[in-house]
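Apart from one protein chain that is not included, each protein chain of the complex appears where it belongs.
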Amino acid sequence: MMKLSRYVLYDILRSKIIIAYTLFLFIVSVSMFQMEEENSKAMLSLMNIILIVLPLVSLVFTTIHYYNSYEFIELMLSQPLSRKRILLSEYAGISLSLLSSFLIGVGIPVVLYAATETGMAIIFTGSALTMVFTSIAFLASVSARDKAKGIGFALLLWFYFALIYDGLVLLILFTFSDYPLEKLTLVLSALNPIDLGRIFIMLKMDVSALMGYTGALYKDFFGSSSGLLFTIGIMTVWALLPLWVALRKFKKKDL
Amino acid sequence: MRFIILFISLCISPFIFGNIIIVGKDKPINSIIKGIELAKNGDTVKVFPGLYKEGRITITKSITLIGINYPVIDGEKKVENMILSGSDIKVQGFHFIDSKHSSSNDYSAINIIDATRVIVENNKITNAHFGIHLANTTYCTINGNTILGQAVSEQSAGNGIHIWKSSYAFVTNNHIQGHRDGIYFEFVTESEIRNNKSENNIRYGLHFMFSHNNFYAYNIFRKNGAGVAVMYTHHVRMENNVFEENWGTASYAILLKDITDSKIANNKFISNTVGIFMEGCNRIAVNKNLFNKNGWAMKVQANCVDNVITNNNFKGNTFDIATNGTMVSSSFDNNYWDKYDGYDMNKDGIGDITYHPVSMYSMIIEQNPTALILLRSFMVTLLDKAEKAIPSLTPENLVDKKPKMKPFKL
Partner (left out) sequence: MIRIEHINKRFKKLKALNDISVSFEKGQVISLIGPNGSGKTTLIKSILGMAKPDSGKIYFNNECINGGFNYRNEIGYMPQIGRYPDNMKIGQLFSMLKNIRNTMEENIDNELIREFDLCPMFEKPMRTLSGGTRQKVSAAIAFLFNPPVLILDEPTAGLDPLSSEILKEKIIKEKQKGKLILITSHILSDLDELTTHVMYLQDGKMQFFKNIETLREDTGEIKLGKAIARIMKGEDPTGNFISEVLNKKI
């Protein structure tokens, strides 16, 4: 498997987009830490990047790369290789390169400037979201036949996870504000990896606020070790499930 | 001349130095009560180490009682360990354990009642119901005591230092933890509370009502169940205190209810659910404080008037200011807000556009607390930005017209 991934990785590195992305993350992270007197403010900006830019880049980059490496996939298919191996190699190659971009671009500055619990939470969430959205992008790419549709689909998914979903949650919270909704919001948040990641960082960053009002419930749940396992578990499901569905589709697909 | 001096000093000496009475388990006088009985005003009773189970020890004479190496006075959970009444009494260096507990009466390890100029110093008190209880006293000093309770519930627990209807009290250098309220004042005036540490108490670190003209300085209030609550009082000064990690659904680093004409300066509010909660407060000056990593740095209810919040640093708080109405009649000028993203064209260190410290989302959360779960989401950020452009929900006149570009050096 790693044999193939190596070629995928090589191909990605040659395209230079990934290097630009790494540099972008690195420059933004470092300049934030340099500009802001308070690390907490830099972390806040970083958090926004991780929750918004990271999923977007992961989705679009993966989708474009998938369609660009269609030839490679075709070539591999004529070789004695299973489809599963080919797709998983592609996934491993792309997610690993995006992940290393993130770890170099954001991870290193965070470790250098703010190796706090919040910093670690940011690194964890960023890594998890990279894996998750690469996986979701594979599903989008395998499902859509042509590049334009695939990228459109990926953008739509991003829009949904980053914005629309939260809007819907807020709508629900206000429509049913007379009912106790704490448990429900807990479940709802787990259904969106971006929300889950956000809450995970928030637990470290805004622990004081979360201790007030209903926040205490979230804090009790996510702050416990079982909450941590829950977060890791759900993130893993989010990373594996779309990939698994994509794999099933890919196996049945004509190429 | 020399003779006269000698004569005078001989006459005064019993009053200045007094006699010294030694109490010890292996000494001729082996009970503290006996020692006190034998002492006259101005005498000193020195107690050697040992376990003294003598029931209630009462002192009404003006004597000094000194424990050497913390002799233990055991209340066996049956009595109050010591009662002090009168004037010029000093108790120092004892370890009080297991005073009587009750859910209906305020039993304490040291009960000071109808007294003046009493000094209770450098004692340890463990597992008491109330630690030190003062009622109807003047000029009493409570200094350097360590009071460790094991309170489990608010109903069954007593306060660490409880003072009622007293004036000119000095509460200094004490360490109180594990009680209901660390320090509790009711009708206490002209007093000074300095350098104490009150932490991990079930309810409040400091709690006072109707206690005017008191000065609180250099105290540390940490991890108390509901922080600090002070009510119905005027002319309070609180300076250089630290309020830390007071977390909870109804926890405030400091809750100010009906406080007027007071000053809160140079304090540090760090990692509290709410830094300062103000309700019905008038003419309070909040100066030069640091608000860092709090959930809400300040919650100012609409019924607060003429408070001046200035020269403070607001850093890393989830929300800076929250309020429950649209009318605001306090001033928030000239603070440093780390969320301020304005500019300073004329380089005078003051931002050229006003800062709105109340975010729209904090108003939403006031209405619907569950919505806190969406904090920091992209959508909420967009809502806040939109609100900044066209304010509709947030109070228009709650602004800092002169936000500082750089934090104050505090």
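A few remarks follow.
In this document, chain identifiers A and B correspond to the written order of the chains, with residue numbering beginning at 1 in each.
The rule is simple: contacts are C-beta pairs under 8 Å (C-beta built on N, C-alpha and C of every residue); 3 or more make two chains touch, one makes a residue touch a chain.
Computed from a predicted model, the values in this text were never measured in an experiment.
Seen in the complete assembly, the chain not on display touches A. Annotation: of A:S82, A:T175 or A:S226, A:S82 touches the absent chain (contact as defined above).
Where chain A meets the omitted chain, the residues involved are 3-4, 7, 10-11, 14-15, 68-72, 74-83, 251-255.
As a convention for this text, only the chains that are shown with their structure count from here on.
A separation of 47 Å divides the Cα centre of chain A from that of chain B. Residues 247-249, 251, 271-274, 293-296, 315-319, 338-339, 365, 367-382, 406-407 of chain B are the ones that touch chain A when the two sit in their complex. Interface of chain A with chain B (complex): residues 36-38, 40-41, 44, 47-48, 51-52, 162-163, 166-167, 169-170, 173-174, 177, 181-182, 185-186, 189, 194-195, 198-199, 201-202, 205-216, 218.
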